[in-house]
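Notes to accompany the following structure.
Right after this comes chain A.
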Amino acid sequence: LDAAAQSTTAGGRNLTIAVQQIPDNHDPVSENTNVNLRVMYSLYDTLVKVDFRNGNKLVPGLATEWKVIDAKTVEFKLRPNVVFHNGDTFDAKDVVATFSPVRLGLDKTVPVESRPFLSGIDRVEVVDNMTVRFQMKTGDAIILSRFAYYPSQIISATALKEAKSYQDFTAMDAGTGPYSLVSHEVGKDVVLKKFDKYWGNPKAAADTVTFTAVPELATRVAGLLSGQFDIITEIGTDEVAQIEANSATGVAGGPVANIRGLFYDCISSPISDPRIRRALNFSIDRETLVLTLYNGRVGIPHDWQMASFGDLYLADRPAAEYNPEKARALLKEAGYNGEEIVYRTLPTYYAKQLETAQILQSMWKAVGFNIKLEVKENWDQATKDTPDRAIIDSSFTGYYSDPLGQFWRRFGPESSYTKQGWWTISPEMQKLGDELTTSTDIKRRREVFGKMLDEFEQDPHGGMLHDLAQFMGVRKDRIELKPLPSEYLDLTTEGVSFK
Partner candidate 1 sequence: MNWLLLRSGRAILTLLLLLTFTFFTLAASGDPALQKFSPDVDLATIAAFREKWGLNEPIWKQFLIYLERLAHFDFGMSYRTGRPALEVVLDRVPVTLSLAIPSIVLSIVIGIPLGFYAAMNKGRLADRITILVAVMGLAIPPFLLGIFLMYVFSIWLGWLPPSGYVNWTSYIMPVASISAVYAAIFARFTRSAMVEVMSHPMIETAKASGLATGLVQRVHVLPNVLLPLVTITALEFGNVVTFAAVIENLFSWPGAGTLLIEAVAGRDYAVVEAVLLLTGSTMILANFLTDLSYGLIDPRIRDYRRAYRRSPDQLPSPEGAA
Partner candidate 2 sequence: MIEANQSSGVVPLQPLLSIKGLGVGFSTGTATSTLSSISFDLMPGEILGIVGESGSGKSVTCRAITGLLPNFARVRGEMIFDGQSRSLSSPRMLAPLRGADMAMIFQDPMSALDPLMTVRRHLRLRTKEDPAIYLRQAGIDEPNTLLDTYAHQLSGGQCQRVAIACALSRNPRLLIADEPTTALDVTVQAGILRRLKALSAERNMAIIFVTHDLAVVYQLCDRVLVMHQGQVVESGDVKTVLTAPKAPYTQDLIRAIPRPAVRGERLVTVPGELGQYSFPAPPAIAGGHQLLEFQAVKVQYKRPDGSNVDAVKDVSLTLKRGEILGLVGESGSGKSTLAKTAVGLARPISGNVMLDGERLDWNAPRMQWRRDIQYIFQDPRGALDPSARILSQVRMPLDVHRLGEASERDARARALMRATRLEDALFSRKPASLSGGQRQRATIARALTLQPKVLICDESVSALDVSIQARVLDLLMDLREKLGIAILFISHDLSVIDHLCDRVAVMRQGELVEEGETEALFRQPVADYTQDLIAAIPRLPSFAGVQIARIEAMA
């Protein structure tokens, strides 16, 4: 008999989710990690909601309607009768609090991890109690998305005011989401319960949800198979067979809006010659990589874009090319003669990171590169600027359904890598980027984005590998899970149904 399973799911609809780690706090702007995104979705709402199941359409959330006045201004009509978990009623003051200077990263002593995302906001104007208007500093092509995606989750003004310090606030339950926070023990678990006064639909699917930290994958799998957990996150493709072999368990999930890639140090490094970098990109056999490590369950993006870009998705662009001959030719042209190129990686930050690195190393070796793999303990060590710094691992989350939330965020002037001198942005590129940022003309933007990608291909500052996917193990005998194509975890009746 399954004692473990009984004790955790006895009575009521309780969900136990084994995650590799739980967040340190719940404040969206303080903690930008996939572990937090997973919990955040149940605790908070945004003014505009993204209908991930429907081509990322923007639909009303805490705002019932909105008006884009111009590229710099947008106005929201707020939803009445929304209650926060702390009992407060939602209105304009909460929106102001959400986008107050401290949360935008303007207070020098409060580190805000989401800082660049909302740095375009100039001011929030309260039109009336139920209407707010945002004024941006410059024209913003994706002005509405700013209020639909991370980190625009609305928080309670009272909570912020009552908190002794901002630190204090980060541990509070200040949202309006379908679940409220019961407890949070750092390093151990987060417990949520159904919020009965939730304004929206669909409602919470479970009475309680426990996110429990189970760092070891083998343990998560064992817990799932033995019935201790209902859902486990971050499984690899190697575990799929084992999970599917059990009739009670199955696998769910797929790509999330993220691309796994590389950064190249383009200035005074062994690969400062763009031809060498192009050769690096041409040498990667992405098909085989994906087949080997993911059983082909993840896709290969068509350049630096994701289908969710919608209007901006240039579907006709080819997938990144694997062409060893071309790579060899380029190398020859560049006069590369076996100089050592350092590739720094971390062992387990990304899924299958070491494996990927070793495979890449062997692929590069095949066309004549001399790659030295250096496994580092942390990013600080990996990104340290030494003369031999050349290649490091990275990933490219699409924070908005737009190149601005992904490609230009990482390679544009606001990117920390740009600021730390990994490359310089050419004037042409800069010009194109400015236009992409401010223009609201979709056709023009498509054109500009295409040119940018072309330009980038000639002088790549990074390499693209494959879509990132997230797979979860599920007790199919108890629940059905319909995950979002995002790092958010949907625990409403739309995402989870009990059997």
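As a selection rule, all candidates are chains of the complex that A comes from, given by their letters.
Basically, a contact is a pair of C-beta atoms (placed from the backbone, for glycine too) under 8 Å apart; a residue touches a chain by one contact, two chains touch by 3 or more; residues count from 1.
These numbers were taken from a predicted model, which means no experiment stands behind them.
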| item | value |
| --- | --- |
| Complex member touching chain A, one of 1 or 2 | 1 |
| Candidate 1 contact footprint on chain A (complex, rising order) | 1-4, 7-8, 18, 24-25, 32-33, 105, 107-113, 115-116, 165, 167-168, 170, 185-188, 212-216, 218-220, 222-223, 225-229, 377-383, 394, 410, 414-417, 419-420 |
